[in-house]
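Missing here is one protein chain; the remaining ones are kept as they sit in the complex.
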Amino acid sequence: MDGSADTADVLAVEGLYAGYGPVEVLHGIDLTVGVREIVVVLGANGAGKTTTMRAVSGMIPRKGVVRFAGRDISNVSPDAIVRAGVAHVPQGRGTFMDLSVEDNLRVGAYVRNDDPSDDISRWLDVFPRLKDRRAQKAGSLSGGEQQMLAIARALMSRPRLLLCDEPSLGLAPVLVQEMFRTLAELNRDTNTAVLLVEQNANLAMAIAHRAYLLETGAIVASGDAKEMLDDDAIRKAYLGY
Amino acid sequence: MKPIRIEQGSRAHWLLRLIGFGTIAYLALSPFFRNLKANEYGQLTDILILALAAMSLNLLVGYTGQISIGQSAFFGLGAYTTAILMHNYGWETQWTFPVAVVLCFVVGVLVGIPALRLTGIYLSLVTLALAQLFPALVRKFDALTGGSRGIQNLRYDPPSWTGLSHSTLDRSIWLYAVALSFTVIGYLVVRNLVKSRVGRSMVAVRDNTTAAAVMGVNVAVVKTVTFGISAALAGLAGSVFVLRQTQANPDNIYYTILGAIIFLVIMVIGGTASLLGPIVGAVVYYRVDDFTRSLPNKDWLPGAAKDFLRDRPNLATVVFSALLILLMFVAPFGIVGLAKRIGRRFVVLVPRPPGGGGGQRGGFASEEFEAIPATPLETSASALPTQGGP
Partner (left out) sequence: MKDFLQYLFDGLSSGAIYALIAVSLVIVYRGTGHLNFAQGEMAMISAFMAWWLSSNWMPIWAAVVVSMIFAFALGAITEGLIIRPIGQRSQFAVAVAAIGLLLGLNALAPFAWKVTVPQAFESLFPKKDSDFARIGGATWRYEYIGVLITLLVVATLLFLLFQKTKLGLAMRAVASNPDSAPLAGINKGRVLMVSWGLAATVGAVGGAMVASLRGNVDPSMMLAIFFSATAAAMLGGFDSLIGAVVAGLALGVIENMVAGYQPDIIGQELKGSVSLIVILVVLLFRPSGLFGTRRVERV
């Protein structure tokens, strides 16, 4: 690794403004994700969590500075951002319904120039339920399986940063637990930083290193995840207990 | 500069309507008082024929939300009905018109019935099939239609009560009068359909059959009848056309799919979301067509261009196709749509505030600035965020 200060942060966002047409949703937010960190962005519906994800991965026009591993990606197209090493698991999972499970994974490896077969086998081993269904059309998978597939697909590109937009949405609690456990393991084993947005985030906070609170387009609190869990006010407001 | 606001039903509004009506009446009736040549009456007749055909298409598109490229089949059916009745059975011309209308209506309804089931592109495909089929059918039943040779010598002499002679000039004046009457009838039919309660509800539910069922609109019946009426109007235009041509021939472009596309071009150029659009479109089409035909011979054209254009067919069509595509970028609502947009910077019609007497709608001029059932062009574009402006 080169010793420059910038590699301390995989993602550095400064003064990010973004929105849809005339409606501005993010009013200048700052956040960082360090190497090998899991960072959670909490917020209620409409706070701007998905918008944040989309702005980082270049899907929507944005103002401000977005730096990935020291490189300015503020004006880079989505597919180039992926090639740089960012993988985005969108809300709703973005599954390629008509393609087989295996082809979905292959698509995930699109930006790579080598043969992805080894990685495909690897991820199918990590997610045995997917392995059973490798030749089936992805549209026939259950919600939980599609979520696993979406994460595996994103990891096929060997990203340094994984963006997960509400991965627990629509999943049964048991599956949510399993998924977050898997994310934590992946983070430990593969040197992939994770930026996670969640609405209802008991479990997300449990695996995170740091967290941000997003309220109507602005960051209102940030810090160590465990400390924030201990903070009564935050717990009551966002975690419901 | 803020636009002038005019209340609907106010005196200013009536004045505007009067001016509009007067202008149109002048344009329509003045040819009778100016001493035009026979072929000039003929040109005006051609414009009216195209306008009527485009009007019929506009009605269909407005209610079904899909493109039809099959009006040429009904156009041809009306034309051949008139030709066959006159030539094979010696009918007097005026009696062929109602037959053509009824026949086309019936066939239109028959086409409309299966068409009810269709969504998206499928209606277009069926209409394409019709357009393809018509010339083939004409050629097939050659005993009736004269096949590829066609039917010749169709002559429409003015009836004696008009005081016109059987000269070429008087015949052309009479045909113009007939075309004008039919166009006005067509306009009124379409307008009243559009303004009726049924018409309005059709537009509201056009794209959503579930909502229609819930609202109790019998979409099926209305769609079918619309097909019929649209076909009838196209057939009427065809009847006048065949008389103008004085012959029927299956190779004529307007009986083929290319003719159906030309009607579409006219409708789009004029503007789909308006009752007057087809008329404006017909005028523009005719004039541009005329212009491009005579272009290679114009003196002011540089020699190089002249050499290039010499003996090159289809300049007009190439120009129109390019124009059509360009219009989709620049002015998808056609000339009338563009004019409306510009006009709204100066004059805006506002609804009468409640309590100001009965909301008497109707009248003539205001409807020019009110949309015919918003066609898919208008509805989808209005879903886009507008950048300020009216």
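Chains here go by letter, A and B, matching the order in which they are written, and residues are numbered from 1 within each.
The rule we apply is simple: a contact is a pair of C-beta atoms (placed from the backbone, for glycine too) under 8 Å apart; a residue touches a chain by one contact, two chains touch by 3 or more.
Being a predicted model, the structure only gives us computed values, none of them experimental.
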The one of B:39, B:94, B:196 or B:321 in touch with the missing chain is B:321
Decide which residue listed in B:6, B:79, B:126 or B:349 touches the omitted chain of the complex.
B:126
Contact residue for the chain not shown (choose from B:86, B:240 or B:265):
B:265
For chain A, residues in touch with the removed chain
57, 59, 77-79, 82-83, 87-88, 90, 94-99, 103, 106-108, 110-111, 153, 157
Mind listing the chain B residues that contact the chain we can't see here?
65, 67, 69, 114, 117-118, 121-122, 124-126, 128-130, 132-133, 136-137, 139-140, 210, 257-258, 261-262, 264-265, 268, 311-315, 317-318, 320-322, 324-325, 328-329, 332, 375-377, 380-381, 384
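The rule is short, and it goes like this: only the chains that are shown with their structure count from here on.
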Centroid of chain A to centroid of chain B, CA atoms only: how many Å?
56
